[in-house]
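Take this structure first; my questions come after.
For this depiction, one protein chain was excluded, whereas all remaining protein chains were kept in their positions.
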Amino acid sequence: MTNLKLGITLAGVVGLGSMAPAIAADDTRIALIPGGPHPYFAAWADAGADAARDFGLAGAEYEVPQKWELATQNQLAESLLSQGYNGFLIFPGDPVGAVSTAEELTGYDAQVIAGGGCYKDPSPAAFCLGTDTGNSAYLGTKELLAAMPDGEKRIAHFTGFLVDPNTQLRIDAVNRAAEEEGATVVQTIADIDAPEPAEEKINAYLAAHAEEVDGIITTAWVPAVVATKALAKMGGDRIHMVGIDHDEVVLEAIRDGSIDGTMLQNPYGQGYIGAYAIDKLRSGCVVKADAPFASNALTDRFIDSGTAYVDRDSVDGYLDAMRAETDRILADFDETYLDCS
Amino acid sequence: MSRISQLSRTDWFGPLLATLLAILVVRGFSETFLSPYNIQILLLAIAVNALIAFSQMVIIAIGQMNLSVGAIGGLAAITFAGAMEVWGLPAPLAVMLALGVGAACGAMNGALIRITGISAFVITLATLSIFKGINLGLTEAQPFYGIPEGVKAFGNATILGIVPLIFVPTLLVSIALWYMLRRLPVGRFILAVGSNEHAAELSGISVTATVVIVHVLSGVIAAIAGILLVARLEIGQPSIGDDWLILSFAAPVIGGAVLAGGHVSVSATLLGVVIVAVITQALVLFSIDPFLVQVVLGAMILAAVGLNRLRAHQPVSGAG
């Protein structure tokens, strides 16, 4: 095993040294690098392993920077490149700050795809495969407002790290959706994507302002979990809530009716499709010039990995929903986005 | 000796006034502030934060500092959660194991400091990195979810619907600490070592034993805080403890502890915790810009040390 590893590494290094433009596609060695440790990305590990098996890759490993910090991620990516990895699915630690590392990676003929979040154009990434975070927050807010009874609608918004640029997109999207429906966002609490501060701030807020809030929208993993528990603790069903992601706590609360629903994302699909596409790009395919990419605030080469609202009726089949979404994107992926002549 | 107890008798007076004032002002502006549910939330925050502060306070008492408080708490927390999820240990055994880890970490800190004679700052900086690294290495930063229902229930239970059950351990620790520092010989030794290590040594106190005991105590208290957090958060989160450092110093300092050692007060530290909790909650209540919360915390520390200095009965030596 070690010998094999060494051999692959050696091959990679030789490849680097000579900067050979094309290495045989079956040598594809992919690293799936999230921005830092976070439960959202755990599905990438399975997705990478499944993709390596299904598409015959030399490897598709999930490599986690030990801290949620751009410098740590950069060092990891640099090191993996030196070790001979030649395909990278990266959640950019910063949409602009991570570009220069991506350029270095592609400078050594590695393929880079942004997953989960996007680089800001211009970037050397082939495309961005992720959740349209703004849109997800927008749709979630609309679902929340629809679930609430008529009359005055006052909602509170709990979201993640302020230093994550997606956070601002989410705040804007929630405000926009609320404005369109004539509802008011009475409070936005941010920077709570860690359990302790989330617990403290959300509980303190609800303790004081529960009377003034009719609905809660959460747009980050940890706040969703904490707010769900806080609502369960308070009891009553006056306050409506829509969460995000698929933490067991959130899903259970949807089943027992204490919250209305959640906005699912598709991290597994990102990892699986991303690995597939990297392998294709390495075997000579190129991205079509006229591929029907979507646009978001950061890039014009965006592929939505799927987002779905599940409520009590659809919550049990959520995994199938995501698998179906993955299969749907993959089914016509080659024709739609790639040119493999 | 009498001077120390005299000082600590007057010590809690200032913080108490500040606490009452803060509570009155916040109550004046917000009617929901002292609702039962609100008090429960306040007590929840105080329960854990007080232990974090005590864990640092006992070290401050001997004139040292412990940067690894959070790392020990985090390691104990994931030991507790991991032992129950992975090994299926019953909760009481897992608690013992986690407390043992806390004690062992503390003993390592104390022993290293005494054996090498290197400053506590450098040693605990190194062990901070080691303990946190072990935590990350074991968990790969993924939380443990398999917390038994009994532990979750403990984290959520209340007495009479107001006082959270997890406040009880904190109360017991406070009383025990107070009793130890005021009534037991070891408490006297600790304060003596903190005021003047040489004099303490000459009067026959074993400085090494005292330092190690205090660090073990600090480790155990940090471990209790970690365990309570697991019960409250209902997950064994590896990031527990990451943001304890500023808080652990803020509360004792606001409560009037002198960093040079020899002078701490359990009640004043507790009041320091209450002030921080009330003000943190007030910031949320008044919808103050979340970006400014950090600034307020920093300014509070500066204001407290400034005030302490103004009312200091003696010039603080060893500051530089």
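Chains: A and B, in written order; residue numbering restarts at 1 for each.
By our rule, a contact is a pair of C-beta atoms (placed from the backbone, for glycine too) under 8 Å apart; a residue touches a chain by one contact, two chains touch by 3 or more.
Heads up, the rule we're going with is that contacts and distances are computed from a predicted model.
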Omitted chain (choose from "Transcriptional regulator", "Tat proofreading chaperone FdhE", "Cu+-exporting ATPase" or "Ribose transport system permease protein") - UniProt protein name: "Ribose transport system permease protein"
Field: Residue touching the undisplayed chain, where the options are B:L34, B:V122, B:I162 or B:L184
entry: B:V122
Field: Of B:A50, B:V69, B:C105 or B:A141, the residue in touch with the unshown chain
entry: B:A141
Query: Of the residues listed, B:M65, B:V173 or B:L285, which one is in contact with the missing chain?
result: B:M65
Query: At which residues does chain A meet the chain that is not included here?
result: 5-6, 9-10, 12-13, 16-17, 63-67, 69-72, 74-76, 78-79, 81-84, 94-100, 103-104, 108, 120, 161-163, 165, 167-168
Query: In the whole complex, what residues of chain B lie against the chain that is missing from view?
result: 65, 112, 116-119, 121-123, 125-134, 136-137, 140-141, 243, 245-246, 249, 253, 259, 289, 291-299, 301-302, 305-306, 309, 316, 318-320
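To be clear about the criterion, only the chains that are shown with their structure count from here on.
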- prompt: chain A to chain B: how many Å between their CA centres?
  reply: 36
- line: chain B contacts chain A in the complex at 30, 32-33, 35, 37-38, 40-42, 44-45, 136, 140-143, 145, 156, 229, 232-235, 237-240, 242-243, 280-281, 284-285, 287, 290-291
Message: Give the list of chain A residues in touch with chain B in this complex.
response: 36-37, 39, 42, 64, 66, 162, 187, 189-191, 194-197, 199-201, 203-205, 207-211, 229, 233-234, 248-249
